[in-house]
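All protein chains of the complex are present and in place, except for one that has been dropped.
A, B and C label the chains in the order they appear, each numbered from 1.
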Amino acid sequence: MTVPVWAWIIVLPLITSPLVYFIGHLGKSRGIFAQRTALLALAATWVAFVLAAQDLQLNGISRLMVGSISLKFDGLSLLLAMIAMVLGSFVVVFSGHYLANEDGQEKYYAMLVAMIGVMIGLGCTNDLFNLWIWFEAMAVTSYLLVAFYKDLPTSLEAGIKYLVQSAAGSVLVLLAIGLVVAETGVLNLDEIRQTAESSPALMAAGILFVIGYGVKTALVPLHTWLPDAHSQAPSGISAMLSGIVIEAGLIALLRSLSALSGVTTFWGPLLMGFGILNMVVGNLMALGQAQVKRMLAYSSLVHVGYMLIGLGIAFSMSDVIGAQGGFFHMFTHGLMKGLAFLAAGSMLYTLHISMGDHRPLLFDDLAGAAKRYPWAALTLSIALFSLAGLPPLAGFMSKWQIFVAGVDTHNGWIIAVVAFAALNSVFSLAYYAPLVNAVYRCEPSAIVLSGKRLPAVMKLPLMLMALGIIAIGIWPSLMNWLTEPAGTALLASLGG
Amino acid sequence: MAALLVTLTIGLPWIGALLVLLSGDERPKLQHTIASIISVAAGISAVVLLWFTSDQPVLSIPMGSAFGVFTFVPDALGVLLAVIANVVGSLAVIFSIDYMKGNEQLGRYYALVMFFIGAMAGLGISGSLLLMFLFWEITAFCSYALISFHNDDPKAVAAGIKALIITQLGGIGLLVGALIINSFVGSYQINAFLAEAESLPFNVLVLLAFCFLAAAIAKSAQVPLHTWLPDAMEAPTPVSALIHAATMVNAGVYLVARFFPAFEIVPGWTTSVLVVGMISALLGALMALVAADLKRALAYSTISQLGYMFFAVGVGAVFASQFHLLSHAIFKALLFLCAGAVIPAVGTRNMRQMGGLRKSMPFVFTVFVIGSLALVGLPIANGFFSKELILEEGFIHGPMWAYIGMLLGVGLTALYVSRMVFMVFYGQSHGEKPIHDGLLWMRVSLSALAIGVFTTWLLAGVLSDLMAQTLPFHGIHAIGTFELAKEIVLAPATWVSLAVIALGIGVWILREPLAGIKNLLRPVARIIEKGLGFEQLNQGIINGTKNLSAALHLTQTGQLNWNILGIVGMLSVLFALLFIGV
Amino acid sequence: MNFSPVNICLLGVTGLVAVGFYGLLTTRNLIKVVIMLQILVKATVLGLITAGNKSGQLYLTQSMAITVIVADTIVAVIGMAFAIQIRRQVGTLDTNDLSSLRG
Partner (left out) sequence: MLETLIYGLLVGAAIFSAIQSLRADSLLRSAIWLAGVSVLLSIVIYLLGAPQVAVIELSVGAGLVTVLFVFAISVAGGEGIGERSLVPKPLAWGLIVFSGLLLIYFVLPIRTSISSVSDTSLTAVFWEDRSLDLLVQVVLIYSGVLGLVGILAEAKAPLQQSMVDEVAAERERDLQEMEITAVPEVDPPI
């Protein structure tokens, strides 16, 4: 059996993760060893990734059978792998200083690398049950990361909520898988789509999938774990959770639902409905937050909402632009929200954590931060405005593509949804803009004045991500190589 | 050549913005120098572009898939906007050399101003709707960032965010419009749409017309979305002059003028534009009449003058509206910059604490009066010709009631301008003695604008000629400057309005004998002073949203059991939906 | 409706899931929350086997069920670890006392 090159993107992080752990145990400065090894592991994975991406473009989708479980590397897998790799690499670089004073860094890096591998695997599988087990593995790798500050009550609180809710969701997914097996007797997604006929049981299964995976995807009102987990986790992990973990849940949901696409036409409107709910609730909850990371967490709900609208359009109209837009937004959201969390994290580091203090970062703490931390302030502002959808930044372009798809349907309701989404985008300025204003005050707050210096290594990921956001904003077709295959892959899995 | 000029006109200010940022706040002198030299260069390139106007794209950049082709079409309508942006922009930058001296964060200030100038020029020249929307949003962003430039002042922050949100709300109209056009016409090109407009489904065209009108109303601060503009006066005064008087607020007028040929067949659309313009002209003038804050009074006057331009488009006089846009940009920038010289000199914005500045600030007084002449519409200032042209067109093509309304507005304008000039420059001095009569660079830009007030009307002929050549869908006829002047001077409408102006000034002069009437109107004045209830409406919406948000915060109890209830509850809801659906 | 074994088992699965979720909704002790999660898992195991019995794919579903049992035992173990650590650091297991993150 020849192993295709893309299999290495999954295998490499998974086999190097224990290595990271053990090497981290050597010597006195565990953290540094572990971080360097993790970087090496990711570098090796990048090589495999580039080769796999080239292979996908030249030779199209490639499949692999392991026993009776089929894996395939298509556009969706590529997208998920790309976001996971980009964010993961930046987070590993960023975390070096951020965690310098903490215990258990070798576990952190080992889990982080394993999580990247697991998520890429999740994107590649074409088997309903195998999808669940990848998903569960992703959850298990993230529990420790969320509750990394295991001595802080708030962090433990966030961790247990995250665990119980995820577990409840995963039980619902299992019930749905049971129903699908009972009705069709197969697990391969393509075969399910071919054999599934419309029946109440399969529709119920679809709903159980939506709710089950929806917990991880943070659909309102299943989102309640998210603000806690995102705000309590170390900032790098907040970036991962928001930028890729909830999106991985969304991809799992899409894969499962697409197998049931022939059962009913309900899924498209359902996804759009959740999109609207997410935007409204996310925006209203983000308004009036005093903590920066909690505000960013709620804004993730809003952005999942935009993705859902694009993907809902794709589901209900078999529209490839909608799917591309949704996936484009998934990518840009990964960048923007990742940058926002890392930039906020860099401030959190200089103002609180480097002092051994785990208080949350408040809006007021950041007053006048631009004076001492011009680059962190600038990149944070870029991320926030991009999230708010101001051109010419990446967030605007991806939203635009979703809107184009919506209006192209010539359906009055969907056009209204688009207008409503645009309205929400404007609304979000009400909580992003004050933060930027605060950062650019002339009079720095007392806390800013007493903050530590920001290490250059932490600035590097911030600047690279900000550059990426601007570049994509000016030249949106830069990412077509990523979003087009993803859109086509989704439509193909819808049977279109 | 044209492509190069277009690139320079937009690109130079942006490069300047970057250079200023990079030169660092430790070297303010270098920042002043870079900003003024580059903005002047950009101004020159914009003016040269007048010789290269064309109705064809001179620069096309394909963006792929959903983003169409970005084109730049330097037709007369667009280049006019670009010239105003870059020329007034460079004067505002020169004014800032003295005005912003000693300020912190100069880099941010100049970078934003230059970024704005480039975007404003781009907004005019872009031939693709998506590109235009991009520039539209960038101008809104710069406006917000400059209004709240003094971030330490919560009032400035609130005003900035308010301006951003209201203009963005309007922007949704443009966004949806652009998307619909792309979807039905198959491209974002404005000219392609104008050519095919009549073949579009009728209801779509109606939707488009009103989407665009909403965008224009918000951007040009027309009633009822005008409330952000007076608040925006927290910005540094050169910014108020540039963005909130001379350029960005014109974008709305530009938009309705640009799409006039497509929408004039939509029933009710031209009337709506006309009514919006008339109401704004009247309410703006009324509010200017009672305002005590010099900059707010000027802002209300801007709303009123923009109302005239809307009115002009509403009666089908696209050329007249653009002509007035040019004149207004010059004289209102002049007035604002005068305010920018007066306010730091006396240390207050309240006109009641000014007075008697005629003697201590003779230079500023002279140029302010010149600007006032134009605003009132007295010959031979540029405002006279353009406003009279609008009134004449309104008299011929518009309904009688609207014309009478606009005439009333002319009288009110004369009244509030007299009041303003008197309160600031005549009477008793109420405050401290001013510390200067305009510094060197302030005087340079003020003089340039004052000269402009007397000369820009001479461009009317060239402008109409260029528009006739490069706007294939607007049906504008070329007319020589002197022909036009003769027509205006001989038109009966002109004499009527001159009489009304005299009446307005007369009322001010006779205000002592008319004090009884004034007292009768006091309650009305109080209502107007409070913004006619629009402000309360805004506040109500904000409070409602905040309460809703606070109520929703309660649902996040933080208790695990309630979190699980979310899961079970949604499951029940979806099952119920399925049950009903099946 | 005939009361074949498969149908009875399906009723049983629904019943157990209902009890488990009711427990999650009402119980306040964290360890008991984890016990309730285990009840849910057992329900799904029964569900999988029933589905296999019904569709004739018993080997397949048995294989899945074994995986589920192992995976969810791990989850339960981590849940208990959380409970113990919370008990150590916060000094309580009551979910009501663990609601400092709200709003």
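The working rule: a contact is a pair of C-beta atoms (placed from the backbone, for glycine too) under 8 Å apart; a residue touches a chain by one contact, two chains touch by 3 or more.
The model shown is predicted, which means the values in this text are computed figures rather than measured ones.
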Message = For the full complex, can you list every visible chain touched by the one that's not shown?
response = A, B, C
Key: Contact residue for the chain not shown (choose from A:61, A:100, A:201 or A:478)   = A:201
Inquiry  = Across the whole complex, list the residues on chain C that are touched by the chain not included here.
reply    = 1-12, 14-23, 25-32, 34-36, 38-39, 42, 45-46, 49-50, 52-67, 69-71, 73-78, 80-85, 87, 92-97
Request  = Since one chain isn't shown, list which residues of chain A touch it in the complete complex.
outcome  = 14, 17-18, 21, 66-69, 71, 103-104, 107, 110-111, 114, 117-118, 121, 125, 127, 129-130, 133-134, 136-137, 140-141, 143-144, 147-148, 150-152, 159, 179, 182-185, 199-201, 203-204, 355-357, 442-443, 446-447, 449-450
Inquiry  = Residue by residue, what part of chain B touches the chain that was omitted?
reply    = 99, 102-104, 150, 236, 343-344, 347-349, 557, 559, 561-562, 565, 568-569, 571-572, 575-576, 578-579
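Note that in this section only the chains that are shown with their structure count from here on.
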Request  = For this assembly, give the contact graph shape among line, ring, star, complete and other.
outcome  = complete
Ask   = If you take the mean of the Cα atoms for each chain, which one ends up farthest from chain A?
value = B
Note = Using C-alpha atoms only, the most centrally placed chain is A
Ask   = Once you find the CA centre of chain A and the CA centre of chain C, what distance in Å lies between them?
value = 27
Whole-Å gap separating chain A and chain B, where each centre is the average of the chain's CA atoms = 41
Remark   = dist(centroid_CA(chain B), centroid_CA(chain C)) in Å evaluates to 63
Task = Pull out every residue in chain A that's touching 2 or more other chains.
result = 157, 160-161, 164, 168, 227-228
Touching two or more other chains - residue numbers and ranges from chain B = 553, 556, 558, 560, 564
Query = Considering the complex alone, what residue numbers of chain C touch chain B?
reply = 21, 24-28, 33, 95-96, 98-103
Message = Going by the contact rule set out above, which residues of chain B touch chain C in the complex?
response = 553-554, 556-561, 564-565, 568
Note = In their shared complex, chain A is touched by residues of chain B numbered 63-67, 104-105, 108, 130, 133-134, 137-138, 141, 144, 148, 150-152, 157, 160-161, 164-165, 168-169, 171-172, 175-176, 179-180, 182-184, 545-546, 548-550, 552-553, 555-556, 558, 560, 562-564, 566-567, 569-571, 574-575, 578, 581-582
